[in-house]
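Rest of the complex left out; these chains stay put.
Lettered A, B and C in written order, each chain numbered from 1.
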Amino acid sequence: MTRSLLTTNNGIPAQRQYIFSLGCPDRTGIVSTLSTFLADIGAWITEADFFSDPETGWFFTRQAVRADELDMGVDELREKFAELVADWGPEVRWKVTDTAVAKRAVILVTREGHCLQDLLGRVAQSDYPMEVAAIVGNHRDLEPLAQAYGIPFHHVPFPKDAVGKRKAFDQVAEIVDAENPDAIVLARFMQILPPDLCEKWEGRAINIHHSFLPSFMGARPYLQAYRRGVKLIGATCHYATQDLDDGPIIEQDVIRVSHKYTARDMQRQGRDAEKQVLARGLRWHLEDRVQVYGNRTVVFS
Amino acid sequence: MTRSLLTTNNGIPAQRQYIFSLGCPDRTGIVSTLSTFLADIGAWITEADFFSDPETGWFFTRQAVRADELDMGVDELREKFAELVADWGPEVRWKVTDTAVAKRAVILVTREGHCLQDLLGRVAQSDYPMEVAAIVGNHRDLEPLAQAYGIPFHHVPFPKDAVGKRKAFDQVAEIVDAENPDAIVLARFMQILPPDLCEKWEGRAINIHHSFLPSFMGARPYLQAYRRGVKLIGATCHYATQDLDDGPIIEQDVIRVSHKYTARDMQRQGRDAEKQVLARGLRWHLEDRVQVYGNRTVVFS
Amino acid sequence: MTRSLLTTNNGIPAQRQYIFSLGCPDRTGIVSTLSTFLADIGAWITEADFFSDPETGWFFTRQAVRADELDMGVDELREKFAELVADWGPEVRWKVTDTAVAKRAVILVTREGHCLQDLLGRVAQSDYPMEVAAIVGNHRDLEPLAQAYGIPFHHVPFPKDAVGKRKAFDQVAEIVDAENPDAIVLARFMQILPPDLCEKWEGRAINIHHSFLPSFMGARPYLQAYRRGVKLIGATCHYATQDLDDGPIIEQDVIRVSHKYTARDMQRQGRDAEKQVLARGLRWHLEDRVQVYGNRTVVFS
């Protein structure tokens, strides 16, 4: 029998924490109100980040507290927090999460395996706060990799015609939604999500684009980069939205190239940026470090 | 008459702020106490950073509030803050500063001008929160540069013998202490500060070392780097202490080199790292973003 | 009397060299022919770079030889080289230069001084292979800086109307062409070169654009970057052509930013990238390390 490469430990941090995330219009006293709330329940804060955006007038915070120091569970915490912000208006967005509950992802792939390999390797090394519920591929190339890690692989072929493609997307959506994942990861999935799925999965669908956006949007960015003669190539991890390649950016990075690089060399080298940038951006998403406002993100990394 | 290159604007931020800095042993409720204090005086917080060090059990924070929203001055604020922390024990360290009061520096140099040029250029462009009170050189090479910027230049020759060197240092100390500067910047000053000056200027004397410390401590780091065959060279901005090249590190960066680089090439290229790293580290110091604990620094950048 | 900040040494390398540059359609035997030529004249090669572009089928090389080992001067060398390539067809491009003859530049500026300061600082430190023949500004802000370094400053005001602007450009062109410089450096010169000047100065007019091109072409790139929410900002050094912001790229680099950065913060931080990228790209141009083919560059750095 094949042993799975996944061990039981799923990257959950040794010290259990509750994470408070909040975004709301800024006003005097918010920090104090939150701090008093946390002090009153006896919270031991281990991480606290704040950001007040001068342009939009919004306030964002993320605070981590030690779970073992509290005499209540996450559900009771949520109730109390809901009371606290009950009259803060309809715009306020918040959540309280428990690091002992592993985040779950469904990963969509095509043929190129470097991002999937990298992510699965991190999970296998208990180095990543994620469980992979399922992998969906429109080709079978990466099925053996999924099997080696003991993860269900769903093969959903994508025909070229619009109707067939739509049906394929419906099938993908069914698989994804059955898992209700915290992240739908487009790990070099070369299909464009239809608007309804972008909307349904808003803030959960994470794409890795193989260019330093907004440079080289659209198809074949490495070829575009080669033709323009740039001296750096890059990768961008962003939330998928209906505006193709234009969603809120979580993370970016670049790699130096020279005149010696063909478009194919750029593609090969660029993979290193792609997998790194996806791994970093996805981690921050899973650790509730990312908040979206308009087309931008706060990343409390 | 020579016009000075310095304009009147000294890089003070457009929006005046008061900066609260605090370091003390951590315990539950500190954040809440501080937040309540700030809320009670009606403070509008624009930046807030916190760090709780798991190893030492110390807590650090830096908070910036809008001065124009408060109905009291910085002196009254200091009084109130002193009351707040009065019974927090002898270890607590804090300060409250006013960004409208420009920080003042004395810069010590020898012959190489790239760091001095870079800093003066930033000041002249109203891009740096610093006034240069005086420049001290043990050679006259950089006197014309000081004059061009209208800054007093003091030439203090350093003899080779111990007695003469000690006298020279006493003279430097007299010039420096007359200005009571917020920063004593060793901008490629090739003399080793004696222990008593390190102690007297503790937390204010900032050195730029031309290697990625702790690699290549001591003399001629580029030659050491060349001989070891490293593929990256670097620079380190740190507080000067009695342990040469071993003070608390504020900032570091590296530059890629190859087998083509001679030691002289490394020296030339390394200057770009030196001036960048010094400019960044010194800025953070002047903006009260750095706190030292043991041999390490918290940098709220 | 004001002493100039410029010393006599103009950054010429200690070891005098002749530089051979060649670009031509590739075919078998070119390297051998060149090598035999150099061997026959007794050349001691200290640097040799080659590039064969698979897409265009062009071949490029740069070779540096020690001048002190040759029993002929650069003029004789040029004659011999001209004979060598006489029948290689009309497309071949070549030059032979002498590092003992300092390259000369005219620098165009507006108000922001960071690039000019950085370049003049490098020249003053004998760290840059350039003499600055003149500085032209459409404002007087940087005149004192030019004076401090003893360099002629020409003030050419730019009216807003098309006719006045054209006249101003003619005046600039007259000043520039009187110097016949090796480089016309647009060091944050905020005027768009008219097509005829782009053509006349082709391969010599070097611009620093304050974005990571092709991202954020056109006006106010930092504001564009801020609005798009990118996580890295950059700068691009390129040859000025009639296609605005679309000329052949010599060098690029980026700086990490976060949600904390306002557009103004990006502008301030971006200056560090701008001056570094310009300094590197311009150096390579002056050292005859750059060859243009189509809209791309070979950079033998």
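Observations on the structure shown:
Here is the rule we use: a contact is a pair of C-beta atoms (placed from the backbone, for glycine too) under 8 Å apart; a residue touches a chain by one contact, two chains touch by 3 or more.
Since the model is a prediction, treat every value here as computed from it, not as a measurement.
Shown chains number 3; the total number of identical copies in the complete complex of this file is 4.
In this section, only the chains that are shown with their structure count from here on.
Ranked by C-beta contact pairs, the top interface belongs to chains A-C.
Shared residue numbers account for over half of those found at the interface formed by chain A and chain B, and the copies are therefore classed as meeting with the same residues. Averaging C-alpha coordinates per chain and comparing to chain A, the farthest chain turns out to be C. Between the Cα centres of chain A and chain C there is a gap of 42 Å. Averaged C-alpha coordinates put the centre of chain A at 38 Å from the centre of chain B. Touching two or more other chains at once are residues 54 of chain A. Against chain A, in their complex, chain C makes its touches with residues 51, 53-55, 212-216, 227-232, 234, 248-254, 258-260, 262, 294-299. Considering their complex, residues 2-5, 47, 112-114, 117-118, 121-122, 124-125, 127, 144-145, 147-148, 260, 268, 271-272, 276, 279 of chain C touch chain B. Listed in rising order, the residues of chain A touching chain B in the complex are 28-29, 31-36, 38-39, 42-50, 52, 54.
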